[in-house]
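Here the complex is missing one protein chain, while the rest keep their positions.
As written, the chains take the letters A and B, and residue 1 is the first residue of each chain.
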């Protein structure tokens, strides 16, 4: 009976590890492990580097664990055995302090390198494209300041060109994440953060908000479409010529809490408001200032 | 506020909960009245200042809260089983994950640990009680009524729905009108005050009330971890107090701390929250390490390997816990230098933690390992926690974290450390100290069923989440579409959650079964224990030890047993024992806190002020109270001790 349980434990201890190996083998489905651009590739390499060490640690601990449990369990043969009184072993303790220090060091160095590298474009021979991203409840607005076009809930980018996404938000924090192209960054009200991504090949990549922002947060998805350079330029021209103009009224309507479909405009809201500026919210949203005013009145009545 | 908004309406689940609550209350009142137990309840429990009873009450509440938080979890898993499920709507889902997180951390994990602390620490150090028994009762009742205030939110006024982290500006009046987040701010504040007082109380208790001969380096490991935890509480909880106060001001009085206009700064909330929040994680994990240390050492029949290194590593972890908080938001754009710094400090925590893991393994080595239920939990902790730990190191690598942040990878990681760390420790500690608390053992067979169901369920539930995260599934999504390929792993996770639920049911049945048929513990030392709590009767008399033990080494009781001088009571050595008197005031003051909190939540300031006057009145009465406690006579001690030994 005991023996059986023993075997059960041992088998179980190996389960997570084998699962990990199994699943990382068939990873087409796994966005983060399928980088489609140099930024995601830097992160992929770092992740793989760390997973290697982590599997090693897991293997060492699990083997030790299994050996110790099997050898030193109580059984009829060792009924008279009385464990020795040992306080510790300085040498061993130094060893298992030193090894983690070494592992942490070999992980820290590439981490720091990558963390700095990701703040800059991955290639310097091309002029990056700038796109302003505004998160609102619950949609993503993309403004191309140089092209004077604006899209909602989708964004087209040229392949092989670093794209500087300048992130901000009207309201709650969101996080801009396109796993196949690279890691995320927060979009915050009255602030501007910058995330540089780049796509290696034409394709459609899923993006979503990774930071909870209220009721319909789940539906804050967007599509990143990477196109061949010529296609992208063609698309820009087409939009500039055919898409409707964005008016202040239309924009206010888009900002209202709720879900909207995809939209395309031949100018940008940056012409009259930049939410990345501190207090832009207060100055440009009459509705909300009134709201605040009312609350103050309410308060005085108490 | 209109009366129609006062009670939450519209959901069949809520109506069912309403009915259940009313029926439960009627049931409790009926049972108490029918069996004439009101006086017993008041005398023995509501007014008690006995650390053992307070500890038991903490644990009962924690188990109830585990039920509540667990139901929340099962509802979430049900909703996520298949794509586009219509079981819960977005709003309801948001409320449920918010209460799940808040309850599990603050009203389940913390009180469970504090409950075990209460029962065990004074016994382990050979003390009569804690340093401030009255304050201890107040701590408990503040926690209790804080938890009650938080829990009524789902039937009265509406639950908070901005996540347990309550990030601004989402948690502001503008985006979260309604009273839900007021509940969050006020209820956490009330129970937080209780926790802070517990921290001070146990720090003084451990520093000043140890049995003669018990130097710091002869303290049991659990006591050591509690000592360090108290230090963390004392420096971390004031930050929460301030953060919640500022939140309350923003929500009730329209100040501009975290708002979007007039200079408010939402990032400040995130910083304050995590300056408390990260140490908080260690507040629940360090005592867990202590529990595992005790259990591993007891059932391996060996002294803890590398005791000094163990002490050093908890001190190191406690220190590091205060300088890692930024890793909760590497993605906030603080710049690569800041992120690198916090990456390295975070990874550094792996070093002392690794030392501990190897010390546990080497405690087992050359031991004689008995696989009791408590030991199974402690053993299972090691591999599971290592998985959680190494993925924690992966998350600590800032550049890579951009890909894991807020995804199910993160969810998997923190459940691996919090469940395999803290929850396993709570269950381990519960099985281990259960005979000490109640005088009978939990049934081992049922205990092992609980263990295997829960442990396997836990892995089946959370391991797939690592991969869901890498596939791009973010936390707090209430549904997902079919084409994403996330369905199979979500189905697996839900099956795991169900297994954990069944494990919990078996545990509850075990508590009932063992109370009726469980093996009585007549010796006071059912496990052949090593520390002083096993040197007294099970359950101990309210004065704990008839004669204060003298300590000569680590594992004090083990050494006594080996030298053949356990703690037989020599009646001629008995002396009268001084004990603190019971008081109903902590209970009543905490009720006043409850009403003051309730008034603040609904902005009924008159109610809040009236309740505040009662609180102040309670404090004044306490100031003028010169009850010095009472003495237990030698005769009574003799009688109690003879009765306790009769069975043995």
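As a convention for this text, contacts are C-beta pairs under 8 Å (C-beta built on N, C-alpha and C of every residue); 3 or more make two chains touch, one makes a residue touch a chain.
Heads up, the rule we're going with is that contacts and distances are computed from a predicted model.
Per UniProt, the protein behind the absent chain is "Quinol oxidase subunit 3"; the candidates were "Sulfur carrier protein", "Quinol oxidase subunit 3", "Carbamoyl phosphate synthase small chain" or "ABC transporter permease subunit". Listed residues B:21, B:200 or B:559: the one in touch with the omitted chain is B:200.
Of the options B:128, B:405, B:440 or B:475, the residue whose C-beta touches the omitted chain is B:128. Of the listed positions B:216, B:234, B:609 or B:643, the one in contact with the omitted chain in the full complex is B:234.
The chain omitted from view is touched by exactly one of B:9, B:262, B:565 or B:633, namely B:262. Where chain B meets the chain that is not shown, the touching residues are 127-128, 131-132, 196, 199-201, 203-204, 207-209, 234-239, 241-243, 245-246, 249-250, 253-257, 259, 261-265, 268, 272, 275, 547-548, 575-578, 580, 620, 623-624, 626, 629.
Quick note on the criterion: only the chains that are shown with their structure count from here on.
Residues of chain B that touch chain A in their complex: 90-91, 94, 162-163, 167, 169-170, 173-176, 253-254, 260-263, 266-267, 300-303, 305-309, 329, 331-333, 335-336, 339-340, 343-344, 347-348, 350-351, 354-355, 357-359, 361-362, 364-371, 379, 382-383, 386-387, 390-391, 393-394, 397-407, 456, 459, 463, 467, 469-472, 474-480, 484-485, 603, 605. Considering their complex, residues 2, 5, 9, 12-13, 15-16, 19, 23, 29-33, 40, 42-43, 46-47, 50-51, 54, 57-58, 61-62, 64-65, 68-69, 72-74, 78, 81-89, 92-93, 96-97, 99-101, 103-104, 107-108, 111-112, 114-119, 137, 171-173, 175, 177, 179, 182-186, 188-191, 193-194, 206, 208-218, 278-279, 281-282, 288-289, 291-292, 295-296, 299, 302 of chain A touch chain B.
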